[in-house]
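Everything on this sheet refers to the single structure shown next.
Only a single protein chain was left out; the remaining protein chains are all shown in position.
The chains carry the letters A, B and C, assigned in the order they are written, with residues numbered from 1 in each.
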Amino acid sequence: MRTSRLEAFSDGVLAIIITIMVLELKVPHEPTLEALGGSVTGFLTYLLSFVYIGIYWNNHHHMFQVVEHVNGTVLWGNLDLLFWLSLLPFTTAWMDETSFSRTPVIIYGINLLLAAVAYYALQRAIFRVEGGSGLREALGRDLKGKISPVLYLSGIVLAFVNPWLAMLVFTGVAIMWLVPDRRVERYLATRESGSG
Amino acid sequence: MRTSRLEAFSDGVLAIIITIMVLELKVPHEPTLEALGGSVTGFLTYLLSFVYIGIYWNNHHHMFQVVEHVNGTVLWGNLDLLFWLSLLPFTTAWMDETSFSRTPVIIYGINLLLAAVAYYALQRAIFRVEGGSGLREALGRDLKGKISPVLYLSGIVLAFVNPWLAMLVFTGVAIMWLVPDRRVERYLATRESGSG
Amino acid sequence: MRTSRLEAFSDGVLAIIITIMVLELKVPHEPTLEALGGSVTGFLTYLLSFVYIGIYWNNHHHMFQVVEHVNGTVLWGNLDLLFWLSLLPFTTAWMDETSFSRTPVIIYGINLLLAAVAYYALQRAIFRVEGGSGLREALGRDLKGKISPVLYLSGIVLAFVNPWLAMLVFTGVAIMWLVPDRRVERYLATRESGSG
Partner (left out) sequence: MRTSRLEAFSDGVLAIIITIMVLELKVPHEPTLEALGGSVTGFLTYLLSFVYIGIYWNNHHHMFQVVEHVNGTVLWGNLDLLFWLSLLPFTTAWMDETSFSRTPVIIYGINLLLAAVAYYALQRAIFRVEGGSGLREALGRDLKGKISPVLYLSGIVLAFVNPWLAMLVFTGVAIMWLVPDRRVERYLATRESGSG
């Protein structure tokens, strides 16, 4: 099975997830800045989840550039990842509507954690596909990929102290990933020049 | 008519169906685990319908790999399938909001049945397209395809005894399909090596 | 400008329009067939608008197979068509929620009429693009395209007598278009064999 249609379907799902979150933003009833102020946290959590989906799309993109064909395991691993990401609008809205109470923040962290685990499993499934060993080579030690679940977990634990500490960690992980990941690009460049 | 644009359109529709179901999940008002507990069945039915759409997308993908051109019958057969699948968010939500009462569970089963029938009709329409006989060959006896409608029907009948028995059957059919279907891949591999 | 991205964007918009209409279907509160009965007209209008979007997608597909490049006029003509089609979920919901009262049915007819006019204008814009004269040739007398606005208009007028007469006409036009339009396919086949 070629990756092109899998990419197209994933692009569609990610595009919808990233956009429907804006539907959760409640339009204020009063035409005042104070009323809009009530949407500020909603706006910031929307921004955070938007960035997370953006990061996943970006990395997803890189991951599938290395292989040309996928098998059933990759396909269902991909749907598993999309499933957890599709819950982000729900957990984001709950967190925001309860003013960042402990339980919703923990659930948000668990959602991020499960998406990261699904991503990790998908990555390993791609390793075993023809050409996928190149991805393993390209990722190298994959420090970011390994440290992220640990950070999500520590964020979840910190939420028991103070939910805002957890939000700090979750924002920190997003910023860490915002720094573009050039490993795959570098690997592809090396391979091309190597075969030249 | 080439299949590429039909696939792109179907991918779009399926991506939207699979994602908007999450909009039906009601965000709890209380920031407690108990409040979230009220969403558990909603979460599980979302998961079930997500898996069903994933299965259809997966099989749809395989089905159209065999042919390169489609005719008007295939096109409308495809829209027929998409129509019944697009009703899944509605029947899923009704079933969940009424706590799996008999009638909504039966309607959900009928929805699954009608989608299966539409899929079967689409398959037969593809058989008659140039190159489509390959799909017939690839599917062989098509045991899963033939047993599914029978299982949906028995689920619908069992709902009169107990709706949860029906849910068990519907979940069972989904699991049966989750086992990846290698027939088309095998057929394509055989054809390639045969022409080599 | 190549048509591929214009087609992809249009596919996306049409896929969303066809799917969000199902969000307008109100999930019944009671788990009974009587409660579901209240959704029957909603279901039928959803089906009608679904078929209309399907028809436009189908014809849109054919129209852009003839040309390879488009200009700004075609691009905005296409957005004009998408705009009127995007209002269908709105006018469909209004018609359904008011139990097919005269004014909403007339507005629905006007919506169909304006979409048809936009389609006609888009077609004429494509005629003037390089290769677009082929579309004119392929369409021939374009009887269906010319009779449809007249039928919409007569439906609008008939709504003043009885809104259900209008619904009959609007359904009739949809059925008329469901019969697949082989003109473009025939033209392309002729051209290919002619250049062979």
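Here is the rule we go by: contacts are C-beta pairs under 8 Å (C-beta built on N, C-alpha and C of every residue); 3 or more make two chains touch, one makes a residue touch a chain.
What you see is a predicted model; the values in this text were computed from it and never measured.
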If you put the missing chain back, which residues of chain A would it touch? 7-8, 11-12, 14-16, 18-20, 22-23, 25, 27-33, 36, 47, 50-51, 54, 57-58, 61-62, 65, 178, 180-182, 185
Hidden partner chain, residues of chain C it touches: 1, 5, 8-9, 12-13, 15-17, 20, 23-24, 71-73, 75-76, 79, 82-83, 86-87, 89-90, 93-94, 97-98, 101-104, 107
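Rule of thumb we're sticking to: only the chains that are shown with their structure count from here on.
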Any idea what the CA-fit rotation angle from chain A to chain B is, to the nearest 5 degrees? 90
Based on mean C-alpha positions, I'd like to know which chain lies farthest from chain A. C
I'd like the Å distance between the centres of chain A and chain B, where a centre is the mean of that chain's Cα atoms. 26
Roughly how far is chain A from chain C, going centre to centre by Cα mean, in whole Å? 37
Residues touching two or more other chains, restricted to chain B: which are they? 8, 12, 15-16, 20, 23
